[in-house]
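The other protein chains are all here in position, but one chain of the complex has been omitted.
Order of writing sets the chain letters: A, B and C. Residues in each chain are counted from 1.
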């Protein structure tokens, strides 16, 4: 999945990767493309994990893991970092999801349970400010419940913010007309994707897959 | 006059000097005091004018004159510079005046004439944001009209912003009870100061001159 | 002569009063001023409102300050992380208040406080529970919430180098909240690894100009939170 996302990131894009699975996208940037990764804790030009033993506890990513800085990187403070995010300067943000709705609402920060410790971090800033929001997630929960739903039941991270969803079963665009399946995984049928989805899908596999996404970045 | 202002600037103060006569204050800082001058175009730690022939057109003050930077100076962009000013971080600003009212209103940017080119620069930001506003001015206009008036007739730079006025005749504090004369120039009487002033003054020369000004900086 | 150097971490935090609002720098352990926080624990000021992105981990640093019962309220974006149990426990018991703020809004509120801006509008959190009760307003057909500038009585910040004017540079991503917290606090207290001559920082490279800093104390070899947690350390 991370490889499919990476294939849709154009040369020269500025990209923020959410904590967890989305971080894997950095490993799959196709040869010949230069993509600049931002981490909201204050670094543009984040490089791969450091060689074991050379970690610097003061050079970390938003997931608080040790990283490196590429040549041409820049450090900045938090207000400048979020000015970058909230001012619409980042091209793509790849995030995980608990639920995504047919309208592109995203829930990925809280189960809303009474005794949960609420913790939001930068998720609401990213979905409000970044030009394109890509979701990278398993198609269903571990219990088999759909994550793509008509209406989110968990507290929202943002309303109508998601542009595209990459799952283990399909690539789905959030369009003004609803959820449009652009691609399905090998051996998976459109019917199966629909069955495991809590919202109506349309089959738009004939449209070339990169059509609507990259051209206006 | 500039010497009297400088005497009231405490050690360690951060000071912004307006264009023109106020710039002279920097030359009269008493020995043993370290005062840091800010210029709103982006320098904290402004030093004296450079030696002739060593001017750098990219190292100037708000009056667009060549200056130098002291050891321990810092350069920053305009939004950071005005954050410093508007956020209340500068202790004292010394400005010229066209008119000052009994309530401390200041007019120093425009005559309000119909065909004048209006130009405000940073004056309104300085009076709104700096902790103490000192005015350094001739007591009257060249035509002999009072500059200290009951009510300004020129367009205001700010309302109720002036703390103290230094003129060739007197040092006057703007207090909740009105204008209080703290000191008169040698050979000048209180009556003469009052005569050349367009607002009521009270004679409070018995009160030690630095009483109300420096202690809370 | 200006010399903002304080003799010790204890002297640097001595005037933090009960009920003070204290901003504490750091994103996780990066930039966390552990020695200043420990001095604040020794000092004992209580009923504090603390503004910090996280709530600390293990039983050292910010987590220890909270465990010691000195913090009445946290204003933060992410009070949950690996090895964070002190805050969750007290929060579930109702012993500590929480104002949860999106990370960018938190940063912008601190910067606004330091820049003399009482309030501003942002698209972040619109349509979510964190916008509940907040003023909504539309500009060019998009909705925004109004957020308030945030100031503090004190800031505790970790820097890499400082001079006697209080000019600072930071180390890599440990910069995070330091510069804006120095701006937003009436008294910014900084622990720096190194104290340099005033000519020791190029004016082009100063990150925090000294005007925003009240005190500097040298902590040449600051502890790393993750290391202390790994060793199972507790403070005090």
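Everything below uses one rule, namely that a contact is a pair of C-beta atoms (placed from the backbone, for glycine too) under 8 Å apart; a residue touches a chain by one contact, two chains touch by 3 or more.
Since the model is a prediction, treat every value here as computed from it, not as a measurement.
Shown chains touched by the undisplayed chain in the intact complex: A, B, C.
Screening B:5, B:25, B:70 or B:85 against the full complex identifies B:85 as the residue touching the chain left out. When the missing chain is restored to the complex, the residue among C:8, C:82, C:97 or C:205 that touches it is C:205. Only one residue from A:64, A:86 or A:159 touches the chain missing from this view: A:86. Contact with the chain that does not appear here is found for just one residue of C:31, C:102 or C:116, C:116.
Counting over the whole complex, chain B has residues 39-43, 56-60, 64, 69, 75-79, 81-83, 85-86, 105, 115, 117-125, 128-129, 155-159 touching the chain that is not drawn. Although one chain is not drawn, its touching partners on chain A can still be listed: residues 11-12, 14, 34, 36, 38, 43-45, 69-76, 79, 82-84, 86-90, 128-129.
Within chain C, the residues in touch with the undisplayed chain are 108, 112, 115-123, 137, 139-140, 142, 144, 148, 169-170, 172, 203-205.
Assume only the chains that are shown with their structure count from here on.
The count of contacting C-beta pairs peaks for the chain pair A-C. Distance from per-chain Cα centroids to the pooled protein Cα centroid is smallest for C. Seen from the Cα centre of chain B, the chain whose own Cα centre is farthest off is A. Centres computed as Cα averages put chain A at a distance of 29 Å from chain C. Centres computed as Cα averages put chain A at a distance of 54 Å from chain B.
Centroid to centroid, with C-alpha atoms defining each point, chain B and chain C lie 35 Å apart. Those residues of chain B in touch with two or more other chains do not exist in this structure. Chain C has residues 111 in contact with two or more other chains.
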